[in-house]
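The complex appears here without one of its protein chains, the remainder shown in place.
A, B and C label the chains in the order they appear, each numbered from 1.
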Amino acid sequence: MGSAKIKVGILGATGTVGQRFILLLSNHPEFEIVALGASSSSAGKPYKEAVSGRWKQAQPIPAHVGEIPVNECEPEHFKDCGVVFSGLDSKPAGPVEAAFREANLRVFSNAKNYRRDPLCPLIVPLVNTDHMDIIPHQQKELSLERGYIVTNANCSTTGVVVALKALEAAFGPLDVIMVQTMQAISGSGYPGVSSLDILDNIVPFIDGEEDKIEWETSKILGGLKDNNTAFDLHEQSPLRVSAQCNRVPVIDGHLACVSVSFKKQPAPSPEQVAEALRNYQCEAQKLDCHSAPQQAITVHEESDRPQPRLDREWQNGAGVNVGRIRKCPVLDIKFVSLVNNVMLGAATSSVLNAEVALKKGFLA
Amino acid sequence: MGSAKIKVGILGATGTVGQRFILLLSNHPEFEIVALGASSSSAGKPYKEAVSGRWKQAQPIPAHVGEIPVNECEPEHFKDCGVVFSGLDSKPAGPVEAAFREANLRVFSNAKNYRRDPLCPLIVPLVNTDHMDIIPHQQKELSLERGYIVTNANCSTTGVVVALKALEAAFGPLDVIMVQTMQAISGSGYPGVSSLDILDNIVPFIDGEEDKIEWETSKILGGLKDNNTAFDLHEQSPLRVSAQCNRVPVIDGHLACVSVSFKKQPAPSPEQVAEALRNYQCEAQKLDCHSAPQQAITVHEESDRPQPRLDREWQNGAGVNVGRIRKCPVLDIKFVSLVNNVMLGAATSSVLNAEVALKKGFLA
Amino acid sequence: MGSAKIKVGILGATGTVGQRFILLLSNHPEFEIVALGASSSSAGKPYKEAVSGRWKQAQPIPAHVGEIPVNECEPEHFKDCGVVFSGLDSKPAGPVEAAFREANLRVFSNAKNYRRDPLCPLIVPLVNTDHMDIIPHQQKELSLERGYIVTNANCSTTGVVVALKALEAAFGPLDVIMVQTMQAISGSGYPGVSSLDILDNIVPFIDGEEDKIEWETSKILGGLKDNNTAFDLHEQSPLRVSAQCNRVPVIDGHLACVSVSFKKQPAPSPEQVAEALRNYQCEAQKLDCHSAPQQAITVHEESDRPQPRLDREWQNGAGVNVGRIRKCPVLDIKFVSLVNNVMLGAATSSVLNAEVALKKGFLA
Partner (left out) sequence: MGSAKIKVGILGATGTVGQRFILLLSNHPEFEIVALGASSSSAGKPYKEAVSGRWKQAQPIPAHVGEIPVNECEPEHFKDCGVVFSGLDSKPAGPVEAAFREANLRVFSNAKNYRRDPLCPLIVPLVNTDHMDIIPHQQKELSLERGYIVTNANCSTTGVVVALKALEAAFGPLDVIMVQTMQAISGSGYPGVSSLDILDNIVPFIDGEEDKIEWETSKILGGLKDNNTAFDLHEQSPLRVSAQCNRVPVIDGHLACVSVSFKKQPAPSPEQVAEALRNYQCEAQKLDCHSAPQQAITVHEESDRPQPRLDREWQNGAGVNVGRIRKCPVLDIKFVSLVNNVMLGAATSSVLNAEVALKKGFLA
């Protein structure tokens, strides 16, 4: 059976996203880690040595992965891989991912570089896996038989867009979206945020983050058009999104306060919203993907939930948590949303996207 | 000189707000602490003994205050006081403050109980000290010669309303205000928030807080009407305010993300807003009150400020800090605001209100 | 098969230790929760309602346990239980546990009340399960056919005594033990430590804790004597133990810096100590108990481990972590030790003690 698994590689394997890929994939029913890529200083060492002193997970390195030799991020070392997961920083990600695609490898990337590319789908696996239908167009345009890049969204975008999608699915297009985030330090990688900046403190600024939420939301909530060769970016009837982002002293879990209004009035009641969120089902669930959560959106009844520390680990961080659904005195509805930024907000998204791709024939 | 000082008393002297009153008043040029009130379990003990194990300030108890005997919160022990400051919890505050007023004492209260009373002014000292003009009406209605109650606002309201007032002063009435707060644990008193609830966590709920911001803002930004016998609560053209409040692992300093729109269009530019905030001057400054900040609103230029830990102590916490003034894609302008919740957000407000009252003849 | 499980009850089921008992026992191969006890205010409610707002675990309440009705802590409600686990606070624990024993119930208690009782064993399950041999004497003295009390140790004692036992097993009696702890806030229950006391702070004092470490260590490391009717408390050749205890802003995981000297000289080298700790095996492991860790003591090689956040979850918190084994310039050897205070330091100890009791026939 093991021989039937799809061989996969991980780029940026020693980084924080890479470490999560390793934990998610080390015992996966469909994928099998065979290749690890990192910077040249790590190349040639067994993984456990390359990552020594930087493994920051609460579980030990899976024994068999620890022995896999790390290579530089060059396609030749990943030739056998049916999927390559990229946890690279944005600096190397641009050229490296392009080179891998050019070498006819399928790249499922957590990096930001190709999210706005008109050929690359930007997929939150609980939201818009139908965007994979642009893959044939991407391959055709680049004259590639097998290679392509699928990206997933920024962690904070992911945290709000699942609930937004569920609302649009039930009540039609949104008009205005106001988001204010409180984002965990793990979103910034390692060493990332200095403790002197965040202990007993909030930093009300995360470089580029507000723009990402405002822009990515439109691409993700939009559809495909022109016979699956382009994205509908809401040019006709733009979504109006305003985001304010803050870094907070929380290890994992991005919390967002969201207010929305609907184009169609009268707007739904808080009870109707709660029910719509609770009932929301995405394609990854319907396809019974291994990493899909049982409940896409967990709706909390207690007045003080969701909370990062208490709710981020539910369903192994693969779902979204929503609470405090109530009327907004200015817009229609306001609520609080929580995503596990290192799981669904990062590695889990790439893995789940690949699982959907497998079920839908894009890994054939 | 000392003999010329106005004798003052402090109710709730052993609590966290009471401790701040003591630090602010122990060496004040115009006020002199002569009486301290607390619960019956403290009564009869010298202050330093009554507060033992609960003094949580980074400075020692002022030596002469430590010797003052604590009494129960009954007017007879405060007969000599020209001003009584109340740091009581809301439970005892209602009847106690009423009894003190009835005994012809002037109460400057940090408690919430009389904020919505149609006879009592709700004053943020950097905003609406003109509301003291309702005091004669309060006294007349209650047939009191000297006694009255002046309240100050909730700490989170205070944190946003100073900037809002400056905006209205420069650009006319606001239309919509959206506020999302990240509030320090000290706002909840001692023992207050359990460490198990807040370490590595955010609690997206503070009981009653959102309603306070939404309601108090209207009273504070409104004027007096009917010949100084009533408050203009914006009944005609209501302010629309929506607040979301969160508790964060920060010791002192409430941060708020604010978005606003103006009734008058076109709205001012971010540069015009920054200049208006920088130039804003309140009555307490013009009257040269001892505790007034030199700069009511400090506008930060750096992209990642204000931050609670770095900026809360400026001007001894008596001013407000604003930063990140920029266009809002949905409303007109968005920005970040910081208030020191234990200083201007609590004890400093009461003290500064009393200083203004002194200058304006309300302590005669 | 389920019908063959031993029915168990939990006292103090809504508290923090009780919640851990529930997670450990809700899916246990040998035990089955049938009765829950809490204070009278909870009695009569289904568990999920009784614990509402106080469930502070990162996993949801097991569904079937949520429906179990809570009773007062009276033996009549626990008649069917083969084992009763007590997570009671010390205040109720004394009389309640005595009453349960008197009613011929077997109590495995995490409370401190009977630890120093000359009839009750004080058992750290990785150390001295042989002390259960005093149970027949306890029953005989009290004229009970089935009832007895087995206690487990204070969480901080547990954290150091496993390594000490391994050292004594390999190198003979210890002479001097110096311990300095850095203890997590969860050790203090809920609400427990105020966030104002511990954020950006250390409290160098935990009431009664140093004495517990100094006293309990002697009972645990001692043997039984006088034909299993008494404990050898090292009266002849006393262990000299000195402890300093601190509360730190860590959620779970007590860390201790330990220095020891041996009676037999020359003392072992750090390498010999590391090997002895690594090879140490306790009776619970040999009996293949369900909750026993695979490795009683995990010896870390990295110079900066163990760390609470990274290492407390290994083996579901059932083992102990040791690192930084090196020569002490004053005593013989110094090292760092970590225990998960809410797991092995509390609920896991009681459960594992009961599992050992089952294997050894004390639940027959």
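One rule holds for everything that comes next: a residue touches a chain if its C-beta (ideal position, glycine included) is under 8 Å from a C-beta of that chain, and two chains touch if they have at least 3 such contacts.
Please read these numbers as outputs of a predicted model, since none were measured by experiment.
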item	value
Among the chains presented, those that the missing one touches	A, B, C
Contact with the hidden chain (one of C:241, C:267, C:282 or C:320)	C:241
Contact residue for the chain not shown (choose from A:42, A:139, A:186 or A:349)	A:186
Given C:9, C:37, C:187 or C:306, the one touching the chain that is not displayed	C:306
Touch residues of subunit B, complete complex, unshown partner	52-53, 56-60, 199-200, 251, 302, 309-314
Absent chain, residues of subunit A that touch it	56, 185-186, 190-200, 249, 251
Residues of subunit C in contact with the chain not shown	176-178, 180, 182, 199-205, 214, 240-242, 244, 246, 248-251, 255, 257, 259, 303-310, 323-324, 328-331, 334, 336
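The working rule: only the chains that are shown with their structure count from here on.
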item	value
Same-site or different-site touching of subunit A by its copy subunit C, using the half cut	same
Most widely separated chain from subunit B, with each centre as the mean of CA atoms	C
Distance from the mean Cα position of subunit C to that of subunit B, given in whole angstrom	48
Of all residues in subunit B, the ones touching two or more other chains	199-200, 249, 251
